[in-house]
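The complex is shown incomplete by one protein chain, all other protein chains being positioned as in the whole.
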Amino acid sequence: MKKGRLEAFSDGVIAIIITIMVLELHVPHGENIKDLVPLLPVLLSYVLSFVYVGIYWNNHHHMIYAAKTINGAILWANLHLLFWLSLIPFATAWMGENHFSRWPVILYGAVLIMNGVAYTILCGLLVTHSGEGSTLAVALGKDWKGKLSVVGYLVAIGLAFISPWIAFAIYALVAAMWFIPDRRIERNLSSSEDE
Amino acid sequence: MKKGRLEAFSDGVIAIIITIMVLELHVPHGENIKDLVPLLPVLLSYVLSFVYVGIYWNNHHHMIYAAKTINGAILWANLHLLFWLSLIPFATAWMGENHFSRWPVILYGAVLIMNGVAYTILCGLLVTHSGEGSTLAVALGKDWKGKLSVVGYLVAIGLAFISPWIAFAIYALVAAMWFIPDRRIERNLSSSEDE
Amino acid sequence: MKKGRLEAFSDGVIAIIITIMVLELHVPHGENIKDLVPLLPVLLSYVLSFVYVGIYWNNHHHMIYAAKTINGAILWANLHLLFWLSLIPFATAWMGENHFSRWPVILYGAVLIMNGVAYTILCGLLVTHSGEGSTLAVALGKDWKGKLSVVGYLVAIGLAFISPWIAFAIYALVAAMWFIPDRRIERNLSSSEDE
Partner (left out) sequence: MKKGRLEAFSDGVIAIIITIMVLELHVPHGENIKDLVPLLPVLLSYVLSFVYVGIYWNNHHHMIYAAKTINGAILWANLHLLFWLSLIPFATAWMGENHFSRWPVILYGAVLIMNGVAYTILCGLLVTHSGEGSTLAVALGKDWKGKLSVVGYLVAIGLAFISPWIAFAIYALVAAMWFIPDRRIERNLSSSEDE
């Protein structure tokens, strides 16, 4: 089964997800610069989610690129990931409009956890399909970054009961950790090309 | 006529359909976890439709992949399918917002029937165009799954007058039956590659 | 200059245009089948526009397929066509929500005229770029169908002052005339492949 259409469809869905979030930046009724102030938390929430969706697109790009073929289970694991990604705009808008109050921040973390889980499942299926000794399997290794992220989100959700801003700071830190594309795959890909 | 642009355009439309449904998950005004409760039926409705659109994308992928060339009639049969798919977000939102009451559940079933009919027409034109003995024709065979689905939807619509939840359960069962990609094509494709 | 990205971008924009029109089918507040009745003109308007955008995508597909290379002027003529296509959802919604009253029907016709003009300009630039004796130039010939359409829209706008429904009927007739993909190109393409 060719992976081209999986990439094209995922690109389309992710492109729409990353763009419809901006629709939550509702145009203010006033025409003064002060009228933009209430939008700042919405903008901040948008920036964080833009970076997160960008990270997922980026790593998705690398992961599928390293895979040679796909199968039916991988197609569905990919749709499962897209489902949880599609809830990010909702969680983003709720968090932004309520100025980072407790429950919206917790929901945002829960959605991030589910995305992490969906990504890990997709990852696992791709490794199984490619075979244990494949470039992809070696490159992903033990996926400590994925596991650390989920731990980070859980800690953030716990600390949100003290202050939602601490949770937000942890979400931002985890994003920063992922900001750099998955060099493990990139390095292994180029080293396997060198051989 | 090349089929590449037909795939690209269909992917684009299906990607948008699957994503705009999430816009119906209107952000609640409150900031409490209780404020999410009224959204649960909308979310449930979204999950069902996400799976259905995913199934259509998946089977569309397999079907067009097995086809070698297309013609003008196939282009229009494809647009006809996309038209009925584009009504799924509307039916989904009406069903979710009215908490699965009778008429919205019936409309949802009617839209599923029309999608099934449009898919069958597209299928038939592709088989005719490929020729009776082609991989695609052999693979699709008598399409009992497609016919069984339409029967399922009709039964569901009838039973919706007793309880809309029975209808919903049948829609979910039919989706479960389709969840697995069309192995008939996959199997025939790989066996024809083996020869 | 490669035409691949022009096709990809146009496909994306047209896919979005054809899909966002469905957002104007606002979910009714009631849960009864009667609550769908006021939506019928909106649905009728949507069907007509879906067919029109489908026709444009179809002919665009054929036209660009027949072209070998493009240039800067063609890129902009293509964007110009996409601009007028992007106004179709607005004209569709205004016509549907006002139940085909006079001015919305006239505006719809005016938008169709501008789309026809933009398509003719793009066509002309492609013919000039390909050269007078090229497959594309021979295939498009005198483009009587394009000219007849614009005459049809003008007549429809004039008759809208008597009854908007006559205008609507003419729009539907012109669409029916275009429904069949541009066989001139298809025929010439296949005959040139036969040689």
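A, B and C label the chains in the order they appear, each numbered from 1.
Heads up, the rule we're going with is that a residue touches a chain if its C-beta (ideal position, glycine included) is under 8 Å from a C-beta of that chain, and two chains touch if they have at least 3 such contacts.
Fair warning: this is a prediction, and the values are worked out from it, not measured in the lab.
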| item | value |
| --- | --- |
| Candidates C:L25, C:A67 or C:A93 - the one touching the absent chain | C:A93 |
| Candidate in contact with the missing chain, chosen from A:G54, A:G72 or A:G146 | A:G54 |
| Subunit C, residues in touch with the chain not shown (by the definition above) | 1-2, 5, 8-9, 12-13, 15-17, 20, 23-24, 72, 75-76, 79, 82-83, 86-87, 89-90, 93-94, 97-98, 101-104, 106-107 |
| Positions on subunit A contacted by the hidden chain, ascending | 7-8, 11-12, 14-16, 18-20, 22-23, 25, 27-28, 31-33, 36, 47, 50, 54, 57-58, 61, 65, 179-181, 183, 186 |
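Following the convention adopted for this analysis, only the chains that are shown with their structure count from here on.
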| item | value |
| --- | --- |
| Subunit A and subunit C, separation of their C-alpha mean positions in angstrom | 38 |
| Subunit B-subunit C separation of Cα centroids, rounded to whole Å | 27 |
| Overlap residues in subunit B, where contacts from two or more other chains coincide | 8, 12, 15-16, 20, 23 |
